[in-house]
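Pasting a structure below so you can have a look.
Only one protein chain is missing from this complex, and each of the others stays in its spot.
Right, subunit A next:
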Amino acid sequence: MQIAQSWRLPVEGRPSRERRTMTGIGLLLTAAVLSSYTQLPAEASSWWSLALNPIQRPEMYIIGAQPLCSQLTGLSPGQRKLCQLYQDHMVYIGEGAKTGIKECQHQFKQRRWNCSTVDNTSVFGRVMQIGSRETAFTYAVSAAGVVNAISRACREGELSTCGCSRTPRPKDLPRDWLWGGCGDNVEYGYRFAKEFVDAREREKNYPRGSEEQARTLMNLQNNEAGRRAVYKLADVACKCHGVSGSCSLKTCWLQLADFRKVGEHLKEKYDSAAAMRLNRKNKLELVNSRFNTPTEEDLVYIDQSPDYCLRNETTGSLGTTGRLCNKTSEGMDGCELMCCGRGYDFKTVQVERCHCKFHWCCFVKCKKCTEIVDQYVCK
């Protein structure tokens, strides 16, 4: 007999087994789809591009109609199918990807690689083809963004397939609603994100022991770590409302953490990410076996990070030329490290708005004054 609290079940229960079987099914199912699928172009497009291209609200389309999904770039065949089934989810996947990218850029603001987006299809450019720590973080944070966005949309009744849907469902729903309310469906976000984000990895069928196989395993592990981060950091909020406001009657719900916290958590995981390689059993194993085996919440990488100092077309590195740096800092954002010893230029900027008066939202009353701020830019 297994007793478990249902809120934590999908994550702390037995997802590892579940994932393995799902991967198996995914591989079988997509083998047929892939037989006609040609080799990916050198700069693979990604679903991350949903973040950059605004998606029109699904109300614009009739359910089941094709246009939305065929217009979207960057979806793999499996993801396109999911898109057709769950059109209304796409807006939130885009939103989630956007949150993920924004958080990535915030966390890496002061690093040589600053998570900058390059174009509309591959989003981060060629750097993502290297299975580096940075790639690991990007996969994790964007997967986390999707869980976050889908969960939020789900609990606010924006999605047709979960909780309290916006669109009327079969006749039983109003009765369900009256009987037991909406039900908190945060785990739905986790499950859907797993289906959607992992679809791309699951439908590939690389030969055993190949580089690509290792990369697929790495991506799956990092996606899972990202999704779990959202769940792990969500905490339970409760409200007492019994007799005289006592706790004889108490209602609790799962509250998603501010995404900044998820970003920070994943950044810590980035710092402690484990270097892995493919072993003979076709599994990832530690390069240095002295370290602890990574859990499902940890990030892993298979390649060393490229040199982010100089612009390099092959690796996709943009270089740090033109980046702002901090003259006094000794950390990564300091001019010495940031500019990789190439030196820096001095720039003065005049700031005109100052002594602003703020209201809680928006109205800003500022005085006009000039102030000179020194800025240092890498050569």
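Rule of thumb we're sticking to: a contact is a pair of C-beta atoms (placed from the backbone, for glycine too) under 8 Å apart; a residue touches a chain by one contact, two chains touch by 3 or more; residues count from 1.
Basically, contacts and distances are computed from a predicted model.
K.L.:
The chain dropped from view, which UniProt name applies: "AP-1 complex subunit gamma", "Protein wntless homolog", "AP-5 complex subunit zeta-1 isoform X1" or "pyridoxal 5'-phosphate synthase (glutamine hydrolyzing)"?
P.N.:
"Protein wntless homolog"
K.L.:
Given that one chain is not shown, which residue among A:156, A:285 or A:371 touches it?
P.N.:
Of all options in A:156, A:285 or A:371, contact with the hidden chain holds for A:156.
K.L.:
Residues on subunit A that touch the omitted chain in the whole complex?
P.N.:
Looking at subunit A, the ones touching the missing chain are residues 1-7, 9, 106, 152, 155-157, 164-168, 174, 177-184, 236-239, 241, 243-245, 247-253, 258, 260-261, 356, 358-364.
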